[in-house]
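Attaching a single structure in structure tokens format; questions to follow.
Every protein chain of the complex appears in place save one, which is left out.
Showing chain A:
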Amino acid sequence: MPLWLELVIRIGGVLAAFLILPLLVGQAEHKVMAHMQGRLGPMYAGGFHGWAQLVADGVKFVQKEDITPRAADRPVFRLAPAVALVPYLLALLVIPLGPNDLVGQPLDVGLFFVLAVVGVGVLAVLMSAWASANKYSLLGGLRGAAQLLAYELPLVLAAASVAMAAGTLSLSGIVEAWQPWWLLWQAPAMAVFFLAGLAEIRRPPFDMPVADSELVFGYLTEYSGLRFAFLLLAEYVGIVVIAALTTVLFLGGWQGPFADEQLGWLWTLLKVAAVSFVIIWLRVSYPRLREDQLQRLCWLVLVPTALAQLILTATIRLAL
């Protein structure tokens, strides 16, 4: 296979995942939330159980007028949705789907790369918040930035623990080194990573920055039309990325009950779907954390747990 063809196929695959997986998660969220609340959810669009609801939503968003408030800082305001989306697209590029380099771009320092680009997302929050020229937006953005900066620390520490256990920064290498008993001794790191990841994508119960009862919709307040859709899409790609990272780092990625070589991609996708389901489940079942509770959880629970896990990992690695 010539180089360019391989490149086109890989990038096309990543783009397809980037466009399709968030829609599936979104539709699952509609349905799962509805059934957990004793409703049916969307039932009409597309005929069968409202499968085309999100497509219809997309068409609606495209038709809407793209409004930029007069007092806003135009270029920054218009650029922010792109800055929110691109980091997650880049992150999807290096997450392995299966063995034998079934990945957008195999990278030696894949874990480090993912953490670095996901950290850029906070810029989009600050940009959209400030450029909107709206006090609710700004309040939401400052909450968001404080939250993202705080939770980045336990996220990186928990990821460092698993990298230390596997002895590599390559995501494929981590999956190869993974063994089922890691579920046990890496469990605290997994919990910390998952919770910090939830906070990084500002999903409930960590959605203080967009708390609708006090801040309208936080830093998204002034957005409409396609740009609003992009910011929402960023949230759902974020779910996919966090679920995929949890899968790859802590749940063994493509390792399944049988036929890892042929069905590895299926095991990965199934695990990503399961973790995404848990993320949706948490949204339905937990109330929003208050701002001070949120910071307290991070600094007094997650960070010490992650540090203790690092010590445990180092000890066991040295003992083995």
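Details
Here is the rule we use: a contact is a pair of C-beta atoms (placed from the backbone, for glycine too) under 8 Å apart; a residue touches a chain by one contact, two chains touch by 3 or more; residues count from 1.
Operating definition for what follows: contacts and distances are computed from a predicted model.
Of the names listed as "2Fe-2S iron-sulfur cluster-binding protein", "NADH-quinone oxidoreductase subunit J", "ABC transporter permease" or "Putative tricarboxylic transport membrane protein", the one that matches the UniProt record for the absent chain is "NADH-quinone oxidoreductase subunit J". Contact with the undisplayed chain is limited, among A:L115, A:A158, A:L249 or A:V272, to A:L115. For the chain left out of this panel, the touching residue among A:A131, A:A158 or A:L269 is A:A131. Note that of A:E29, A:E152, A:E222 or A:E235, the residue touching the chain absent from this view is A:E152. Residue positions on chain A in contact with the hidden chain: 71-73, 76, 108-109, 112-113, 115-117, 119-120, 122-123, 126-127, 129-131, 133, 138, 141-142, 145-146, 148-149, 152, 169, in rising order.
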